[in-house]
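Note that one protein chain of the assembly has been removed; the remaining protein chains are unaltered in position.
All chains are identified by letter, namely A and B, in their written order; residue positions are counted from 1 within each chain.
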Amino acid sequence: MKLRTILMGAAAVIATAPAAMAERGSDGNVNVIYWQAPSILNPYLSSGTKDIESSSLVIEPLAGFDEKGDLFPRLAEDIPTVENGGVSKDMTSITWKLKKDLKWSDGTPVTSADVAFTYQYCTAPDGGCAQGAHFDGIKSVETPDPQTIVVTFTAPKPNPYLAFVGGQSPILQKAQFADCLGAAAPTCTEQNFHPIGTGPFVVKDFKTGDVLQLEANPNYRDPAKPAFATMTLKGGGDAESAARAVMETGEFDYAWNTQINPDLQAQMTAAGKGHFVNAFGTLVERIEMNQTDPSPDLAEGERSTVKHPHPFLTDPNVRLALSKAIDRQALVDVGYGEAGRPTCSIVPAPAAYASTNTDCIKQDLDGAKKLLDEAGWKDTDGDGIRDKDGKKMHILFQTSTNPVRQDVQALVKGWWNEVGVEVELKNIDASVYFGGDAGSPDTFEKFYADVEMYANNFDGTNPEAYLAGYLCSKIPGPDNQWQGENIPRYCDPEYDKLVAELAKTSDMTQRGDLAKKMNDMVSAVGMDSMALIDRGRLSAASNTLGGVVVNTWDSELWNVQDWTRIK
Amino acid sequence: MLDAGSSAPLTLAPPRSQWRDVWDQFRTHKGALIGMAVFFALVALVVLGPHLWRYDPNFIEPDAMKMIKSRNQPASLAHPIGTDQLGRDMLARMIAGGKVSISVGFVAMTISICFGTFVGVMAGFFRRLDGPLMRLTDLFLALPLLPLLLVMVMLFRDALAGVMGPSLGTFLLIVTAIGVTSWMQSARIVRGEVLALKEREFVLAARSIGTPSRRLILRHVLPNVVSPVMVAATLNIADAIITESALSFLGLGFPPDFPTWGRLLFDGLPYLQQYPERVFWPGLAISLTVLSVNYIGDGLRDALDPRIRGR
Partner (left out) sequence: MLTYIFRRLLIAVPTLLLISLVIFLLVDLAPGSPMSEIPLTVPPEVKKKMIEAMGADQPVFVRYLLWLRQFFWVEPAYWLDGHFGTHLAGDAQRILSYQTRSPVFITIGQRIPQTMTVIGSAYLVGVLIALPIGIYSAYRQYSWFDQAGTFFAMIGFSVPTFFTGVLLIVVFAAKLQWFPSVYDTTLKVTDWASFLKQVRQMVLPVTVLAMFNAATISRYMRSSMLDNLGQDYVRTARAKGMGEGTVVLKHVLRNSLIPVVTVIALGIPSIFGGAIITEQVFKVNGLGAALIGAIHANDLPMVQTLTFIFAVLIVLFNLIADVLYGILDPRIRYA
């Protein structure tokens, strides 16, 4: 234990004072393991986290987010704001300036034409750009000179930092991708597998779905970085074995997203080869309460649609009672440990937007029983299950297949049984559950169950689009092929008005107040979307790896240029 | 049973029932007897267990403080083989799991063996059927298992659950799924044996005296393919129990609050180093089942073989 403290201390020292004396490539090789292997190095063709994060080693955006969620310039000289004149007063344009003397890894200069091309690349028809949402509402991208990019929006944009910001929207080299526009995009295998970038590393060899080998970029803008000469990013296996490869066998230096149970976390830490690093973002595990009736007796096409309201979950007191019956802290202790904390909000961060309502945290079984009694649900026939008007309180609870989620299901079932609610559990293979296939009855959008559990978050630091997901118009149903973000089928005209207001508001305090109000309506008070656990990002780092700072706002490998070997 | 291929000396003792002979021979096989005893013990545990050990396998302390304390308990009087990560009694879970696993193993094995043997015999015996049936076997061997199961679950789960209730419906779906995806090996092996048997003297002799095909197959061919089928059957039971756990793991099997041995083994895996007993008990149960079935199969094979029985 002592040794570990010393090593952790050393790691902290190195993290705060980036190894200024280090020389590029002096620290040899660094081994990283992603249990989901990258399949392509072009985030515009795949938005899987593994692909975005692996490409972030090679290609970079104009600006990124740091570990606190604040913007910092990458290729840009600085962050444009209204104060420094970079963002126009009416919020309809933003002007970016590139850093001077930037070079691509092949030695050619980076110019504004590359940035404008990136916009053209993602908006080309038939390209099927995976990051299309980042370029929504852009009227034009102009390049008055080789260093300057002016992005003009069709309407005032309170948050102009979407395009070219963050790992999802990096700059591509025009010379390399010029022939890959639109329908030709997927035929450019060479480009998609070996993009030329400005990042700390360049691709040496890429075996898709297996291993990515990189070497230090000779033209990286900081001549002393990266400290590692080469990097190997191996994929495959599962979270547990990835963690083991860092924490117990020591074969790897860093393992991504090692979500494992707390007992195992403790055991692996005790092996003394590494430590877990953890940071909280916006990912919230929640139970959605179906406001519509999922009964199999209804005709196909009418099940779980707004035509038939749910027999009891539409009652706010019933939802509140179900929430009161749950001990969120116990769920964290059993399933998440360090990597989770109880929450009542679906917007747990950033602080400006996060609601401070914590009423739900304390379990109150008696309160729950009382609420149900008051709502008219009583056990009249003595079988231990509440009923009303001859209908039993039976809940079908579904989620994806995952050991932690099954434990949570079992615990929640126990508590709900305790307050007199009958619970049937169901788990579905994640690829089907999240697959969005309109032909399958088991997708989470179809929601053929009374309640269901999954985790969701929002990109970056702005919850606007995420909160707009609870608009009445975004309810999934047969008329929109069950596409839509409003999973609980929440519908309140009052809420819809707030969404419109948020889109117009640019003052930060007002925006924060609006977001908190909306969050309480659907989550902390309304309990249509019952937040359970604020899930952190847990990764494993070797004790010999210095400079690791986890970041949930951007690519987890955001500061890989500062990583060093502790000798 | 005395067929043309065997030249065992005729006994002159008064005629005895054939099945009595079989039993007498079976009794001399020590392994088979032990296997049978173990197997019956397992079945008894699973059938009578819930009445003797009245503990709900899914019971979790509703009070969170008590629940946290009851997690991962070592063996004690209250919990003879400890508790799991949520404080559920492991013995009760083993008993409940065994009921599912043993029945899935047997029913799925029976489906797969019957179907496999039928296809194998037909293909081997009737030349005209050989081509089509073997191509069918190829098709099933080539089909990717996972999409097939996903499709079966999607098409039939709700329908079956509606007719027979969720647990029986799932049970039927799972055993059918395992059965139809595991008969190919036994079909191929049986066909091979039948091809060779067909040219043996006793079959030729029986055929030349005008024995109809049905009799020929039932009296002369089937008894001679018993031994490879027995091997396939034992292997299939283990396979079915394991496949079931893989299915539950993929979310295609039983609902999550339905313990099975395979699933207990899988769930215990992360605790391998801290609580090795968590994988030991389900692993032991599966191995014991397979081992005992194997010895019973060995004994049966010997007992059914008239050449060995005569000695």
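One rule holds for everything that comes next: contacts are C-beta pairs under 8 Å (C-beta built on N, C-alpha and C of every residue); 3 or more make two chains touch, one makes a residue touch a chain.
Every value quoted in this text rests on a predicted model; they were computed, and no experiment measured them.
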Contact set of the excluded chain (shown chains only):
A, B
Residue touching the undisplayed chain, where the options are A:137, A:237 or A:367
A:237
Please pick, from A:116, A:432, A:471 or A:515, the residue that touches the omitted chain in the full complex.
A:432
Kindly note down the residues of chain A that lie in touch with the hidden chain.
33, 36-37, 39-40, 42, 45-49, 126-133, 183, 185-187, 189, 192-193, 205, 207-211, 213, 232, 234-238, 241, 244-245, 248-249, 251-252, 271, 430-432, 434-437, 439-440, 442-443, 454, 456-459, 465-466, 480, 483-485
If the hidden chain were put back, which residues of chain B would touch it?
7, 31, 127, 131, 134-135, 137-139, 141-144, 146-148, 150-151, 154, 185, 188-189, 192-193, 195-196, 199-200, 227-228, 230-231, 234-235, 238, 241-242, 245-246, 262, 265-266, 269, 272-273, 279, 283, 286-287, 289-291, 294-295, 298, 301, 305, 307-308
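Assume only the chains that are shown with their structure count from here on.
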Measure off the straight-line distance from the CA centroid of chain A to the CA centroid of chain B, and report it in whole Å.
45
Which residues of chain A touch chain B once you look at their complex with the stated criterion?
240, 260-261, 263-264, 267, 296, 327, 329-330, 333-334, 363, 365, 400-401, 403, 406-407, 409-411, 413-415, 417-418, 424-430, 432-433, 440-442
Spell out the residues on chain B that touch chain A in their complex, using ranges where they run on.
58-62, 64, 67-68, 71-72, 85-86, 88, 150, 154, 158, 162, 166, 249-252, 255-257, 267, 270-271, 273-274
